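Here you go, one structure.
Yeah, one chain of the complex is gone here, protein chain that is, but the others are all in their spots.
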């Protein structure tokens, strides 16, 4: 009759029939009520605790908050993240190549460095550099937390990027390197001008999701008094007595920025696979760690987009 | 005092093993929680019900993009203080449980994505065959897809476990006495030994993390589905 014909991209289930549609509708209505009830309860509790008082929220829109706390804090967050991105990529390219080097000692050195810094929590590294570098007068106290944040982020994320590039190179067809050698390039030339650029392209989406990790981890900086957005939001909140509201604001800011970055990563991965022969690795949502090349399967079934 | 004496008195005063044991326990329980919750989320994201898929997607995006420190602080300052929700009358246990729950909630998003990427490695024919013999969505997912998907997602799951083991340091924000907090106060009061202290704690994490990595690599080879 007038049942809509939808083309399901999933092989896991049929297009739902009238009964299933009715059941789903009932379920949706019930869950909307459940969610509303939960929100209502949260609102009630917050009201009881005085967290809904107007002046705890109106200061979120005050010029003082944005001009003197949030925007400088955001700038510090982005500054640390951007510089860490640059230094991590440099670190990653360097040690990624070290791990691919034909010289065994260089390879071992690269392996030890990369494996060590991948295993140590970023927070531990930040605390260490902050307190360790404070013993010397090389860095001014205002820059010290910043340096510690960037060093911690660089060593960890640089190691992850090194691994990304290495596995990217390993996933390239063997013929690429062989062809380079056949036309008389040195192994070094083959690596730098044939393999690395392709690995970079193939790994671009994973690289971008690693940048999300960098941005998120700058928030650890507040533990070592780096005035990034979380720290400055908390500072404002401790004077105004609305820390909770400030934490929510900081969370929202991070979600918006990271969501934009993730979207960019997905777009980029589509865009690049449409115009390059290199197989673009899908950003698979487990940032922070590197996947070994998985067995290639011919057919993959599509997951329906929500 | 000589250097080695200083070190031994220091490590006699602070129970480093205890602190690391806390991190190991956090990792263990949060891993179980994250795996269960993550599997449910993965199921939601491939289910026939659009609202479940939307809810799963929203969860993953929201949680994945929020720094863990903020989630941890919100759990304590928001949930514990405002909703007066005590999980135990003993404070230590209470915060320990809170830390486990937050770690599980956070890493469930990554487990979900890991399993989803594992689902992608299962050939379409498998699902088609299951459907052809008349299995519905749940039986297909449960008996055919998931067992294969899990074996295909061991590497990303292992990586998530490694990330979780390291992220237990953030539990220091939730008033849990674990390794990173102890390291901080040790260095503050013994700043001349800063390098050694850092090295001990760093090696502690290497000892925890590297075996997980090796085990993952071994398991992913051993359990790989032959195609």
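Think of it as A and B in the order they're written, each chain with its own count starting at 1.
Everything that follows uses one rule, which is that a contact is a pair of C-beta atoms (placed from the backbone, for glycine too) under 8 Å apart; a residue touches a chain by one contact, two chains touch by 3 or more.
As a working rule, contacts and distances are computed from a predicted model.
Enquirer: Would you mind picking the UniProt name of the chain not drawn here, from "NADH-quinone oxidoreductase subunit D", "Acyl carrier protein", "Glutamate ABC transporter substrate-binding protein" or "Acetyl-CoA C-acetyltransferase"?
Expert: Matching "NADH-quinone oxidoreductase subunit D", "Acyl carrier protein", "Glutamate ABC transporter substrate-binding protein" or "Acetyl-CoA C-acetyltransferase" to the record, the invisible chain is "Glutamate ABC transporter substrate-binding protein".
Enquirer: Would you indicate which residue among A:119, A:165, A:244 or A:265 is in contact with the undisplayed chain?
Expert: For the chain that is not drawn, the touching residue is A:244.
Enquirer: Specify the residue from the set A:68, A:101 or A:176 that touches the hidden chain.
Expert: A:68
Enquirer: Which of these, B:6, B:51, B:124 or B:175, touches the one chain of the complex that we don't see?
Expert: The missing chain is touched by B:175.
Enquirer: Give me the chain A residues in contact with the hidden chain, please.
Expert: Looking at chain A, the ones touching the missing chain are residues 49-50, 56, 64, 67-68, 79, 82-83, 86, 130-131, 134-144, 146-147, 223, 225, 227, 234-235, 237-244.
Enquirer: Tell me, which residues in chain B touch the chain that this view leaves out?
Expert: Residues 73, 76-77, 80-82, 84, 86, 90-91, 95, 172-173, 175, 177, 181, 184-185, 187-188, 191 of chain B touch the chain that is not shown.
Going forward, only the chains that are shown with their structure count from here on.
Enquirer: Tell me, which parts of chain B touch chain A in their complex?
Expert: Within the complex, chain B contacts chain A at residues 45-51, 53-54, 56-57, 60-62, 64-71, 73-74, 77-78, 82-83, 110, 113-114, 116-117, 119-125, 127-128, 131, 136-137, 140-141, 145, 152, 155-156, 159-160, 162-163, 166-167, 169-170, 172-173, 179-180, 183-184, 187-188, 191, 194-195, 198, 201-202, 205-206, 208-210, 213, 217, 220, 224, 227.
Enquirer: Contact residues on chain A for chain B in the complex?
Expert: For chain A paired with chain B, touching residues are 10-14, 16, 20, 24, 27-28, 31, 45-46, 49, 51, 115-116, 118-125, 127-128, 131-132, 135, 212, 216-217, 219-220, 222-223, 230, 243-244, 247-248, 250-251, 254-255, 258-259, 262, 282, 284-286, 288-292, 294-295, 297-301, 303-304, 306.
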